[in-house]
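Here you go, one structure.
Presenting subunit A:
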Amino acid sequence: MNSGEFWSMGGYARFVWPCFGFAFAVLLWNLWSARRFLALARRRTARALMMAASERS
Partner candidate 1 sequence: MSAGVDVGVWRALGLVLERELLLSFRRPDQLLQPLVFFLIVTTLFPLGLSVQLSLLREMAPGVLWVSALLASLLSLDSLFKSDADDGTLEQLALSGQGLVVIVVAKTLAHWLVSGASLVLLAPLVGTALAIPVGAFGTMLASLALGTLTLSWLGAIGAGLTVGLKRGNVILSLIVLPLAMPLLIFGAGATDRAISGTSTGGALYLLGALCVLTCTLAPFAASAALRITLE
Partner candidate 2 sequence: MWTWFYRLASPPFVYRVAAAASPWLLAAAAAAIGYGVIDGLAFAPRDYQQGDAFRIIYVHAPAAWLSLFSYTIMAVAGAIALIWRIKVGYAVAAATAPIGASFTLLALVTGSLWGRPMWGTYWAWDPRLTSELILLFLYVGVMSLRPAFEDPARGDRAAALLAIVGVVNVPIIHYSVQWWNSLHQGPTVAKLAKPEMPGSMLWPLLSMLLGFMLFYGAVLCIRLRAEVLNRERLSAWVREAVKS
(Lines give C-alpha, C1' and ligand atoms only; values in the text may rest on other atoms or scores of the structure.)
Protein backbone atom coordinates (compact mmCIF):
# COMPACT_ATOMS: atom_id res chain seq x y z
CA MET A 1 0.00 0.00 0.00
CA ASN A 2 1.44 3.38 -0.84
CA SER A 3 1.15 6.51 1.30
CA GLY A 4 -1.83 7.88 -0.61
CA GLU A 5 -3.81 4.69 -0.24
CA PHE A 6 -2.93 4.56 3.42
CA TRP A 7 -4.41 7.93 4.22
CA SER A 8 -7.46 7.59 2.01
CA MET A 9 -8.17 4.02 3.14
CA GLY A 10 -9.67 3.17 -0.23
CA GLY A 11 -12.16 6.01 0.13
CA TYR A 12 -13.28 4.98 3.58
CA ALA A 13 -10.96 7.39 5.38
CA ARG A 14 -13.75 9.33 7.04
CA PHE A 15 -14.93 6.15 8.77
CA VAL A 16 -11.67 4.38 9.51
CA TRP A 17 -9.65 7.24 10.95
CA PRO A 18 -12.33 8.50 13.37
CA CYS A 19 -12.66 4.93 14.61
CA PHE A 20 -8.99 4.64 15.40
CA GLY A 21 -8.97 8.17 16.77
CA PHE A 22 -11.86 7.45 19.10
CA ALA A 23 -10.24 4.19 20.17
CA PHE A 24 -7.06 6.03 21.03
CA ALA A 25 -9.09 8.62 22.93
CA VAL A 26 -10.89 5.94 24.94
CA LEU A 27 -7.60 4.27 25.86
CA LEU A 28 -6.13 7.60 26.90
CA TRP A 29 -9.21 8.54 28.89
CA ASN A 30 -9.06 5.22 30.76
CA LEU A 31 -5.43 5.79 31.71
CA TRP A 32 -5.90 9.43 32.65
CA SER A 33 -9.08 8.90 34.62
CA ALA A 34 -7.69 5.90 36.51
CA ARG A 35 -4.53 7.78 37.46
CA ARG A 36 -6.56 10.74 38.63
CA PHE A 37 -8.83 8.47 40.66
CA LEU A 38 -5.82 6.88 42.35
CA ALA A 39 -4.22 10.26 43.12
CA LEU A 40 -7.48 11.44 44.66
CA ALA A 41 -7.75 8.28 46.75
CA ARG A 42 -4.19 8.66 48.00
CA ARG A 43 -4.75 12.29 48.96
CA ARG A 44 -7.96 11.45 50.80
CA THR A 45 -6.32 8.55 52.59
CA ALA A 46 -3.35 10.66 53.67
CA ARG A 47 -5.70 13.30 55.00
CA ALA A 48 -7.80 10.74 56.89
CA LEU A 49 -4.68 9.23 58.44
CA MET A 50 -3.42 12.67 59.48
CA MET A 51 -6.71 13.51 61.10
CA ALA A 52 -6.81 10.19 62.92
CA ALA A 53 -3.25 10.72 64.15
CA SER A 54 -3.98 14.25 65.41
CA GLU A 55 -7.10 13.03 67.18
CA ARG A 56 -5.06 10.48 69.04
CA SER A 57 -2.42 12.95 70.21
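The candidate set was assembled so that all candidates are chains of the complex that A comes from, given by their letters.
Things worth noting here:
The rule is simple: a contact is a pair of C-beta atoms (placed from the backbone, for glycine too) under 8 Å apart; a residue touches a chain by one contact, two chains touch by 3 or more; residues count from 1.
In this text the structure is predicted, and so the values were computed from the model without any measurement.
Although all of 1 or 2 belong to the complex, subunit A touches just one of them, candidate 2. Those residues of subunit A whose C-beta lies close enough to touch candidate 2 in the complex are 1, 5-6, 9-12, 15-16, 18-20, 22-23, 26-27, 29-31, 33-35, 37-38, 40-42, 44-46, 48-49, 52.
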